[in-house]
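Let me give you the structure first, and then I'll get to my questions.
Shown here: the complex without one of its protein chains, the others still in place.
Labels for the chains are A and B, by order of writing; each one numbers its residues from 1.
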Amino acid sequence: MTLAFDDRSERRLLWRNRLATWTPRLVLLPTLIASVVYVLVFTLWTFWISLSNSTLLPDLSYGGIKHYVALWNHARWHVAYTNLFLFGALYVTGSLVLGTVLAILIDQRIRAEALWRTIYLYPLAISFVVTGTAWRWILEPTTGIQQMLRNLGWESATFDWIIDRDMAIYCVVLAGMWQASGFAMALILAGLRSVDQDLVKAAQIDGASMARIYRKVLLPAIRPIFLAVLVILLQFAIKTFDLVAALTGGGPGLATNVPAIYVYDLMFQRGQIGQGAAAAIMILLALAVVLVPYALYTIWRQRREAAHG
Amino acid sequence: MSTLSIHDLRKSYGALEVLRDINLEARQGEFIALVGPSGCGKSTLLGMIAGLETVSSGQIRIDGRLVNDVAPRDRDIAMVFQSYALYPTMTVRENMAFGMESRGVPRAEQESAIRRVAALLQIEPLLNRKPSQLSGGQRQRVAMGRALVRDPKLFLFDEPLSNLDAKLRVEMRTEIKKLHHRVAKTTIYVTHDQVEAMTLASRIAVMHRGVLQQFDEPQAIYERPANLFVAGFMGSPSMNVLPAVVASLDGGPAVEVLDGLAVLPLPPGTPLPKAPGQPVILGLRPEHFVVPHRAQPEQTVLGRLRADVEVVEPTGSETMVVLRLGSKEITARYEPVDAPRVGETVEILVDMAKACLFDPATERLL
């Protein structure tokens, strides 16, 4: 037999082989470094600042939990997280209900379906700088709906929620639902369409009405989607910044303050970066409370499905 | 010289051992079928030959050269996949040229190779189409064409016919056989279909749970399966297996089946592997049963059974009859004209010269 593959060419192949094994890892390296810095280092950094003596300027000496104590003793923080609970609950349920209604309506084999979907979903594509302006104009009593009603002759018409401390947060909910319900609609509709259509045919032959088919067959079949949308919306709610910043700026007074706005204020308006960091950590914790159980549940479900073949 | 030789090959993922003690070799021009139920490790073995899976221990040699750590591209092999794996964004011509381009084959040479193979497979009219514009059978041809243009040392097929419908599968099977005769390349062919393995291969490797059960010529595997697994897997319908006890009949060797329901003679001079009274397992293929009036003079060792007819399944050319023997069911092959009716009690002979005996403990052929 001829030794077509002598030692040297074998070794060259081996090197090329080794290089080929490492290329993917090398290419991935910049992203990995960026992610480690972004996710891990930044998080620890902010956490450290929250425990330091920093106020206006960063001061990295250890200061204990005083910023957390100060934060929780601050009336404005109470307003912020109370608002978050109220806003979150209404915004999430409202968007889910509205999204479900829209999805079911669109699911009725309507004409020009793409057009309707486009209309309901566009708020998500545009910055709140734009749509927040629009909503403010609409809700502002002197220029918006109230003025329109008075122009039409209803002189005593009043609609001034946006300048009413007790009601302004509901304006934020309204605008938030307006923005997010199309998103819920898109996901729920995709879910409805992914349900085995034979299931619906079977239910129809069983004599179930359309309302009953949705209630008993279709909507239960997409429970995982509802859960996913719920979690995502909760996440949006906790991170809410743009919406409030553009619509009310947190006002009137402090009436529509939410944690994300408060963090920004503490860090960049009031020179309280330690306390701001502490508030940011609270936001992270809130997200973890929502996301970690969901992630664990998802993994558990995947395992169970895998186990059942 | 053998084109492929595999020595003591083992593959494990952590603690999970998926292949062990694999020893195989393929002589120049041979067609080897790796056959077994899904999960038996046959595709993993093929992947290791191709270099797509790492070797845990043992050796793989192609043309005498150890290739354990050689990249797929440097092994001089070609492979046809179950899904065909045609590059969807390239035309048929580009698909066939891709491998040669990767290796820097001059363009003129590429073109002549493509033309030669396209003519061989009769796919010239398809050269400028995309895979999505081809039928299943055409894709199959193109996939083979892509393997053929490279003129490799070793051809690997991974269940290439299982995505085709039944009729096309039989046609393509014949095509592959013809093609192999013409190009005479060493081929390793993975399939779960024992008929494919029987019809195509010069030798068959039957695998089960990561272990090579038997490696032999098709007829040998069919007639003398090495163990109960091979007996059950190869052949359709499967070999009938009946628990039996070693006995004697008219002074000759015999087995007693079904708690003394019948005593069946064994060919005289059969070295009885076990002492009388010991249990064995008797294996009988459906065609080992003979209707009494069809018995041939050379069939000298005949056993006799009475059985009730349970099910009759005509296929046209032959009729399979499920017979009840006490608590057991067996399947026997009948000529259509001889087929009994359901509910009848029939007498049937067994050609014991072809019977197989297995050890109930080890399940091996005795």
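We adopt the following convention: contacts are C-beta pairs under 8 Å (C-beta built on N, C-alpha and C of every residue); 3 or more make two chains touch, one makes a residue touch a chain.
Throughout what follows, contacts and distances are computed from a predicted model.
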| item | value |
| --- | --- |
| Omitted chain (choose from "RNA polymerase sigma-70 factor (ECF subfamily)", "NADH-quinone oxidoreductase subunit G", "Carbohydrate ABC transporter permease" or "Carbon starvation protein") - UniProt protein name | "Carbohydrate ABC transporter permease" |
| Interface partners of the hidden chain - shown chains only, full complex considered | A, B |
| Omitted-chain contact residue, chosen from A:L86, A:I138, A:A221 or A:L254 | A:I138 |
| Listed residues A:L14, A:A228 or A:L254, member touching the removed chain | A:A228 |
| Missing-chain contacts mapped onto subunit A | 20, 23-25, 27-28, 30-32, 34-39, 41-43, 45-46, 49, 58, 101-102, 105-110, 113-114, 116-138, 142-145, 147-148, 151, 178, 182-183, 186-187, 189-191, 193-194, 197, 200-201, 204, 210, 213, 225, 228-229, 232, 235, 238-239, 241-242, 245-246, 249, 260, 263-264, 267-268, 273, 276-277, 279-281, 283-284, 287, 291 |
| Contact set of subunit B toward the excluded chain (per top definition) | 47, 50-52, 71-73, 77-79, 81-85, 87-90, 98-99, 102-103, 146, 150 |
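Quick note on the criterion: only the chains that are shown with their structure count from here on.
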| item | value |
| --- | --- |
| For subunit A paired with subunit B, centre-to-centre distance based on mean C-alpha positions, whole Å | 56 |
| Interfacial residue positions of subunit B with respect to subunit A in the complex | 1, 64-65, 69-71, 74 |
| Residues of subunit A defined as touching subunit B within the complex | 1, 4-5, 13-14, 16-17, 20 |
